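Excluded from the complex is one protein chain; the other protein chains are retained at their positions.
For reference, chains read A and B in written order, and residue numbers begin at 1 within each chain.
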Amino acid sequence: MMWERTISSRIFDAINIALLALTALVMLLPFVYVIAVSFSSYTEFMRSEFMLIPKKWVLDAYEFIFVSDSFVRSLIVTVEITVLGTFVNLAFTATLAYVLSRPVIGQRIVLFLVLFTMLFSAGMIPTYLVVKATGLLNSIWAVILPVAIAPFNLIVMRQFFTTIPGELHEAAYIDGANDWQTFWKIVLPLSKPALAAFGLFYAVGHWNNYFSAILYLNDPAQWPIQVILRQIVVVNEAQTTLANGQILLEHAPPAETIQMAAIIVATAPILVVYPFLQKHFAKGVMLGSIKG
Amino acid sequence: MATVEAYPESPAPVPAKATGWRRLKSRLWKDRYLILLGLPGVAYFLVYKYAPMFGLYLAFIDFNPFQGIFGSPWVGMQHFARIFEDREIILVLWNTLVISFLQIVFAFPVPIIMALMLNELRSELYKRIVQSIVYLPHFLSWVVVVGICVIFLRSEGLINVFLRETFGWEPIPFLTNPAYFKPLIVLQVIWKESGWGTIIFLAALAGVNPHLYEAAVVDGAGRFRRMWHITLPAIRSTIVILLILRLGHVLDSGFEHIFLMLNPFNMDTQNVLDTFVYFKGIQQSDYSFATAVGLFKGVVGLVLVAAANYTAKKFGEEGVY
Partner (left out) sequence: MKLKKHLAVGLIVTLATAAGCSAGKTEEKPPEAQGGQGTTNQGNANDNEKYTITMIDYRYGALPPQDGKGIQMINEKFNVDFKPQYVVRSDYLQKLSAVVASGEIPDIIVMEAPDANFYKWAKQGAFLPLDEFMDQYETFKLIPEHVRKAVTVNGKIYAIQKYLTETYGLTPMIRVDWLEKLNLKMPTNYDELKQVAIAFTKNDPDGNGKDDTYGMAMAENINPQYAMGAYWDLEAWYHKDSEGQLIPGFISEARKQHIQWLADLYKEGAITKDFALMNWTQVNTKEFYAGKAGIFIGTPRGMNPTWMQALVDVNPNAKLAPIPPFKAPDGSQGFITSPGYYGIVMLSAKLKDNPGKVKRILEMIDFGRKFYPIEQRNASNKDFDWLNGYEGQGYKIENGSVRRESEEKGLAPLNYLPDSRMWAPSDEANGYSKEYTVPLLRDVAAQFEKMHTEIKHYVNPVNMVYSETRAAKDSELSKFLYTEQTKMIFGEKPVSDWDKMVEEWKSKGGAQVIKEVNDALKEIGYSGPQWK
């Protein structure tokens, strides 16, 4: 019996590993293409259909991006926004999600109202007017507060909280803890995977954001990285579509290499952060929390 | 515990309303910490989600930024009528629903399966590496993804050139034959978003008690059995919630993605709602029309979500609300 189980188990593992490897490969290849193009010279790019390894490695596209002062500044600004923003996101979301996971008065109504905002939104202009009325224009809070909670994240995080066993709450109650203490001392520590997952979602959201920055922030010095990168990409597009009336941009590498470099630059920091979050997705978080 | 007595040791009778109010007050008092804790979140929704909803009024006016929201002329249902003025709208809605349906059936389960597979890996290192790779496609823009597809699939693209030179085949019109359109769209979505989609399920799986697995092994359950009886149920409620939420967006179809894949050859038959609205010559600032379409989508989504939520509860699941 043990022997059979081991064999079938091993076959299962082998197939699993192989399938995942194949999947990873398929998902990796286009990214390799992007990297290759970003490091290639424009002549090579123009002459090749599809490349995985450039014949000649050039840094032109990256130079073009990094040379602009606004780029470095925007990098710092983006880190600020992402860190501050994600913290605000988690604070607002986790609290409300927890509240709604308990049999609190008005639970169902509030949940419905939250869901409602996922389906109906008044759009850019009314939101702009409200942001203006609350005095946030031209401050960093304009890109943080109006998106403090993503309804989707709230609803799913709330659902995660409901999976925490009732015995824990009772045990805490018996020990004399109130809701706040239960939340802070018991529920939150047990919810690290959820916090890591949604923290990641929120962080990536901030990192990739450009539109609200353009809309609410007039001073280019406050703009995050995606806005700067968008400028870089757009200028090259313009050169190609509008032959008339544009100031010539000499010596600019063609759009594609820069676009690809922009993608790599924008994605790399997240790749760096992710491994630190992954450990929270390991199994056994609940281990030992319930006695016996 | 106190025994119930037939005659009053209890307080004098009190009118029903007052009792209700008393109950409410005591309930509020009991929940006071929770209420306080939830206040910031609720305040957020009130200010930044509900206050702007006055702007839904936009759908009923001919909005002009210069005249402002309340200065622009009222047009009633004109914008909604405009959505339905072309017979094409029927085809367009059909396409949108079919693509959504295909995505729910084929694309929705993939992150779940992938998460389960990742969960079964014994090597933590291998797991982390694969995880990091599979979420990369999420960061590529649709412009890049479709661009790569075109390089491979066009009639002079890599695949057709290979087929021609190796087997002497005629080029396969992957991109111009409308029959390939929807499958391609779904495959592209699977490729791009499945990896990122595993994150939620992995987070859910992290909360499963490993003791349960150990007990199952002792009981003689094989890998599949364990997955079926322990792992899946653990994430079942998450799956249900995500499915219900997905239904709310049934009329959304990834504008940029579809827009990039449309061309003169499939345009007639594969248009979806978002691109249809766009091609109706919408100036970028025709917010009234956009708001009307949004309202329409929202109503449809709401109906579906309410129905799905009700059904889920009937099956003993926890709904969204």
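Everything that follows uses one rule, which is that a contact is a pair of C-beta atoms (placed from the backbone, for glycine too) under 8 Å apart; a residue touches a chain by one contact, two chains touch by 3 or more.
Remember, it's a predicted structure, so these values are computed and weren't measured experimentally.
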| item | value |
| --- | --- |
| Residue touching the undisplayed chain, where the options are A:7, A:59, A:109 or A:221 | A:221 |
| Hidden-chain contact residue, picked from the options B:84, B:279 or B:310 | B:279 |
| Touching residues on chain B - with respect to the absent chain | 64-69, 150, 154-157, 175-176, 263-265, 267-268, 279-281, 283-285, 287 |
| Touch residues of chain A, complete complex, unshown partner | 42-43, 45-47, 49, 68-70, 124-125, 128-129, 132, 211, 214-215, 218-221, 227, 230-232, 234-256 |
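The rule is simple: only the chains that are shown with their structure count from here on.
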| item | value |
| --- | --- |
| Chain centre separation in whole Å, for chain B relative to chain A (CA means) | 17 |
| Chain B - residues contacting chain A, complex | 24, 27-28, 31, 33-38, 40-42, 44-45, 47-56, 58, 63, 65, 69, 114, 117-122, 124, 126, 128-137, 139-141, 143-145, 148, 151-152, 158, 191, 195, 199-200, 202-211, 220, 222-224, 237-238, 241-242, 245, 248, 287, 290-291, 294-295, 297-298, 301-302, 305, 318, 320-321 |
| Residue numbers on chain A that touch chain B, as the complex places them | 1, 5, 8-9, 12-13, 16-17, 19-21, 23-24, 26-28, 30-31, 33-34, 49-50, 91-93, 95-100, 102, 104-105, 108, 110-127, 129-131, 134, 145-149, 151-152, 154-156, 159-160, 162-163, 178-180, 183, 190, 193-194, 196-197, 200-201, 259-260, 263, 266-267, 270-271, 274-275, 278, 280-287 |
